[in-house]
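Every protein chain except one is present and positioned as in the full complex.
Entry: chain A
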């Protein structure tokens, strides 16, 4: 962000507007504000707390209304400022600082983008219809309302869509917007809109999705531009002032990513069966067992288990030997070498674009959508109750703990269910909760072999 003289500061956002009609800035260009270095950092940390809260809420599988409440409260707490008129400035400044922090790698950008969009989405819902309209105007949307004549023609289809989502059929008063289907990928993916000849018909109460998509694509583009500016000039320019702050901010709050196995020595191939039994979380245990049983896993499963094993400390040669031993039983050695070994080397950054891929976090595992024949994903979320009970008792969860776990599952607290499983099997409490399959593993190993170096 540019740090310049404060001359235009007051008339940029008229304080009346900022206080009386709460709105959301679209962060289209960095504001010409002067920012104190302390504020630069502390505002950013405050916003980061909100985004982190959203991220945690999502990975715990919170329902939309719970998320709504969470965002509202978190925003109130962290965006507070002694001068009400400064809240809007704090909002803008903190966003632009974090944009700088999170523009630097693809993973960071992805995380920031999805959290900012979730935040935007929830804030948009709190707005008055008037304020919503104002934002829609900024995106040039109001002109795309469907006329009465057109509405009559497709009324039946629109009703079908509404009823398929358990909502009442729309009336003439319901406003629909006709937009190219590409602008509402989320509504298309969920079959939540009627689509005809390339156009999606978006109801007023779905508009948030349309606006959020436009917001997202705008932010996504500017993040890439910011990154270019950052690497081209800002980084060196601010080497002694902003750069250290910016670089520290992203890593201190994302938590460990388990891309490098640590604390324990590398695990060797001969131990793997043993540790799979004692220290793998259910999602990996299931994949591991399925692999041993079928001598095959589909792509999603190979990725989820393969990267986990890498995080656990299986080196590339052992990983190749491990997968080869199973796959070759079914498809033969030659086919394995030809079709699968590339992918394994790829995961270890030895092929293709040579990125060292990081193991999947719980959030990523939970949000995956396994299809027919797939074994990956979070069992607490994917399994039927029957299958989950069977799997848990095979792991050794007793019947009392089982009910607690199932209770969490019913409320869609998958990570808490996994945490309870961990506690039941290890006989200790796990206050931090399980956020990453590799964390489950390393916590388990810490308990089971505390004295090994």
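FYI, a residue touches a chain if its C-beta (ideal position, glycine included) is under 8 Å from a C-beta of that chain, and two chains touch if they have at least 3 such contacts; residues count from 1.
In the analysis below, contacts and distances are computed from a predicted model.
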| item | value |
| --- | --- |
| UniProt protein name of the chain not shown, from "Proteasome subunit beta", "Increased recombination centers protein 6", "DNA primase" or "Syntaxin-5 isoform X1" | "DNA primase" |
| Residue among A:157, A:277 or A:410 that touches the chain left out of view | A:157 |
| Hidden partner chain, residues of chain A it touches | 105, 157, 159-161, 163-166, 181-182, 185-186, 188-191, 194-199, 228, 231, 286, 299, 334, 338, 369-375, 379, 382-384, 386-387 |
